[in-house]
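Missing here is one protein chain; the remaining ones are kept as they sit in the complex.
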Amino acid sequence: MKVYENAKSALESVKSNQTIMVGGFGLVGAPLTLIDELTRKEIDGLTVISNNLGEKGKGLGILVNQKKIKKGIGSYFTSNRDVGDAYQKGEIELQLLPQGTLAESMRAGGAGLGGYYTKTGVGTDLAKGKEEKVIDGITYIFEPALRANVALIRAWKADTLGNLVFYKTARNFNPMMATAADIVIAEVDEIVEAGELSPEEIVTPHLFVDGMIKAQKILTKDGVIDHEQK
Amino acid sequence: MKVYENAKSALESVKSNQTIMVGGFGLVGAPLTLIDELTRKEIDGLTVISNNLGEKGKGLGILVNQKKIKKGIGSYFTSNRDVGDAYQKGEIELQLLPQGTLAESMRAGGAGLGGYYTKTGVGTDLAKGKEEKVIDGITYIFEPALRANVALIRAWKADTLGNLVFYKTARNFNPMMATAADIVIAEVDEIVEAGELSPEEIVTPHLFVDGMIKAQKILTKDGVIDHEQK
Amino acid sequence: MSKNEVQELIAKRAAQELKGRCVVNLGIGIPTLVAKFIEDENVSFHTENGLLGVSDVEGVIDPNLVNAGKLPVGEAVGASFFNSADSFGMIRGGHVDIAILGVLQADQTGLIANWAVPGKNIMGVGGAMDLLVGAKKVIVTTTHTSKDGKSKILKECTYPITSTRSVDMIITELAVFEVVEKQLRCIELMPGVTIEEVREKTEADFIEDLLVV
Partner (left out) sequence: MSKNEVQELIAKRAAQELKGRCVVNLGIGIPTLVAKFIEDENVSFHTENGLLGVSDVEGVIDPNLVNAGKLPVGEAVGASFFNSADSFGMIRGGHVDIAILGVLQADQTGLIANWAVPGKNIMGVGGAMDLLVGAKKVIVTTTHTSKDGKSKILKECTYPITSTRSVDMIITELAVFEVVEKQLRCIELMPGVTIEEVREKTEADFIEDLLVV
């Protein structure tokens, strides 16, 4: 498994106008080192699939302010006021999906499915324009699968083959994103030898991962800090 | 979590003419103790959702020969000649699904989805009568979710709350079945105290499980034996 | 009452609804407070971001162990972690018994609005729509009126609704309402509150159905 020396080389495959998935529920489980590098990379027109677009001035929030993001697909934009402001000014497109739909659509994209029917959202504004189907007397709406060119995810431990395990609620969207992109780059806290992770506990088998990088930015109770400072 | 004293009481909720899911890939990961009790229970007209209908004269194969099964839904009936013979004589209905579709339909049933579009089977005899949909230029067929009245599954270790972990390839269909039935009975090799299973490694959280029973029948390289003999 | 006291009063009343073996999902805000009034170990708390077995923080805060409101939590004995797709499979699939949610508005048929305010920066649906279609019982906990004193329980929601499914119960600092066949029934008054006060501060029509205690 390719282990990149630095975030810059890990992100060489990310280009303007691509669709990228970025893991995390807020900053928890987000690939903070890779996001940090994205803020330095000359790039624009991105479609970003992520539960949130960071927080105000933090994580993906910086990319929002740098106007690198053309469109955001997520479930909760309320927690970053800058996203709402940019939206009101017409500077960013937003596609709001129920959180379960967001997660399920990624899973479908990674599993070779075209889409699925969910009960969630039926009869609401978020169902407008979506195909309805009645199955066994229950009304569902169609949701298409989601895929991306690149997924940037965060895991806890990786082995040298690229098998991944995740830490507590930092797991969230990362395992699905690992399945649903052409190129998957995992930012990990620790790399152990193959065989050190129990075969029963591996969450993301190595066949989903294309490259890895050791995390430099970590989330602490005092905010995001560089690894060295810990 | 309710732990039943014996297989008979564990199966009180199983009635004639119900749909039941039975875990296992062949005999591997099958709830052998519960199946054994089903062979003694007066019951008929069952619809059984399981990858195979056991092997010739073994596991669910006995129920086939007892004519307790009205319909089988699975992916591979070739390995039990009795199933084919009963089918040719019109004694049993069979619904053959690709193995991935079988697994995915259960997952959909457990996850509150109505169905989904898969590429698998398009243009084959197994797609006959199924709705086609073209999404982004690719043709898919619609597959409805599968649910059951009761699921009989096998796990390796349970904790006293009902959290489950599975053993190697004995995992197979069991975790999905645990999500997709009104009543879920887990046959387990061992029950440990709550807290003994790592929160990161639990595969089936306890909210899916309704009752448990200690396994009496186990699969060895010499066949199925009673636990005591081991 | 202080804002804090109001919230605790509501949360405490909601806690009374949770008994025996059940799985409960707590939304952001007042719902989060409900957990601390539960002593029954059979009640398990589920959080949409991937944890069954939420408990209070014990000792050191772990920034990577949070609830749906991104606040630090602890893990109970027998807790389990899972990914977001599996978590919402549990919710949509009917495996969560009770959801306790906050609202921006509720109406007299039990519909709620809690994810969007047209023209404002409130654009976050999170797990609300999934919980409404999936949870067996939905309890709303909310202050009876908004900051500007207007009733949050309306004849009809003016903000976009979260689901076509009616909630089962609404608990405020003034009263407890049940929704039966798309009708609001006031079944209980909070201590010291009169039915007249409830009528005055409620835009919605409701049936008086107070239990004799």
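Chains: A, B and C, in written order; residue numbering restarts at 1 for each.
Criterion: a contact is a pair of C-beta atoms (placed from the backbone, for glycine too) under 8 Å apart; a residue touches a chain by one contact, two chains touch by 3 or more.
Everything numeric here is computed off the predicted structure, so don't read it as measured data.
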| message | List the neighbours, among the chains on screen, of the chain that has been left out. | response | A, B
| field | Candidates B:31, B:162 or B:175 - the one touching the absent chain | value | B:175
| field | Hidden partner interface residues of subunit B, rising order | value | 25-26, 28-29, 51, 75-79, 81, 83-85, 87-88, 94, 96-104, 106-107, 118-126, 166-176, 203, 219-221
| said: Under the stated touch rule, tell me which residues of subunit A contact the chain that is not displayed. | reply: 107, 109-113, 159-161, 163, 179-180, 194-195, 197, 199-200, 202, 205-208
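What we mean here is this: only the chains that are shown with their structure count from here on.
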| said: Comparing the two chain pairs, does B-C have more C-beta contacts than A-C, or is it the other way round? | reply: A-C
| Just how far, in Å, is the C-alpha centre of subunit B from the one of subunit A? | 33
| field | Distance between chain centroids, defined by C-alpha means - subunit B, subunit C (Å) | value | 36
| request: Find every residue in subunit C that makes contact with two or more other chains and list them. | output: 75, 81-82, 88-89, 91-92, 133-134
| said: Where in subunit B do residues touch at least two different other chains? | reply: 111-113, 199-200
